[in-house]
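Apart from one protein chain that is not included, each protein chain of the complex appears where it belongs.
Take a look at chain A:
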Amino acid sequence: MTTFEIRGLRADVIISEDERKEILKGVDLTINSGETHAIMGPNGSGKSTLAYAVAGHPRYEITEGEVLLDGENVLEMEVDERARAGLFLAMQYPIEVPGVSMSNFLRSAVTAVRGEAPKLRAFSKELQEAMKAMAFDSSFAARGVNEGFSGGEKKRHEILQLELLKPKVAILDETDSGLDVDALKIVSEGINRAKEANGMGVMLITHYTRILNYVKPDFVHVFAGGRVAESGGPELAETLEAEGYERFVKVGA
């Protein structure tokens, strides 16, 4: 049983050396293992900021609050320690790392997270299967990480990593956007497999209820003005889809 708690989190985006702007204005959220929390909210409300700040992105700075994973202070950990502690972020815009092959990258990541190098043969089999499940041709293994990948391929690559790294808590930032119906299904199945395999808790950031038909949320939160503005059950997603965020944008502004 894992508990992931965000308490009173405030964070700035670092615009330049001497310019910053507060985006997160006191976020509270608790995710227990096995739970899926959908986060929905208008553009620019700070959803990605929340995801990046928790992961330790260098362009964001947390000014107040706590993030705890089973009571451990995540904010005191280095970025890589957070990942090894069981936190995973699937990014809205995954980063291209030229020249670092996908297979090299994945082997290094798996080695780091599992604490030991996997047996070569076993790993290559595991990788092959995981790639197949995410509809990747085996030729991708030799390509640079996300280098020249299409938007959909980048998203599938994030979920491929999710399955290999088996985190305790995953933050999925608009993993569904830019996916066609087939890719959406493939990605959702991947998320559900990871949930089943190790009771992963999920923070699912999305604009659309489409993915919620495949990955069922237990809770839905409206994110506006840098904080959680309202929380409810799955039915809240339907309301939002029907009515939009207008009501919250006014509150947030």
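Definition applied: a contact is a pair of C-beta atoms (placed from the backbone, for glycine too) under 8 Å apart; a residue touches a chain by one contact, two chains touch by 3 or more; residues count from 1.
In this text, contacts and distances are computed from a predicted model.
Asker: Can you pick, from "Ring-1,2-phenylacetyl-CoA epoxidase subunit PaaA", "ATP-binding protein", "Peptidase M48 domain-containing protein" or "SUF system FeS cluster assembly SufBD core domain-containing protein", the UniProt protein name of the chain not displayed?
Answerer: "SUF system FeS cluster assembly SufBD core domain-containing protein"
Asker: Considering the complete complex, identify which of A:109, A:135 or A:249 is in touch with the unshown chain.
Answerer: Checking the options A:109, A:135 or A:249, the one contacting the hidden chain is A:109.
Asker: Have a look at A:83, A:130 or A:212 and name the one touching the chain we're not showing.
Answerer: Counting the whole complex, the residue in contact with the absent chain is A:83.
Asker: Could you tell which one of A:161, A:175 or A:188 touches the chain left off the display?
Answerer: Spelled out, the listed residue whose C-beta touches the missing chain is A:161.
Asker: Which parts of chain A are in contact with the chain that was left out?
Answerer: 55-58, 78-80, 82-84, 89, 91, 94-95, 97-101, 104-105, 108-109, 112-113, 144-145, 161, 165
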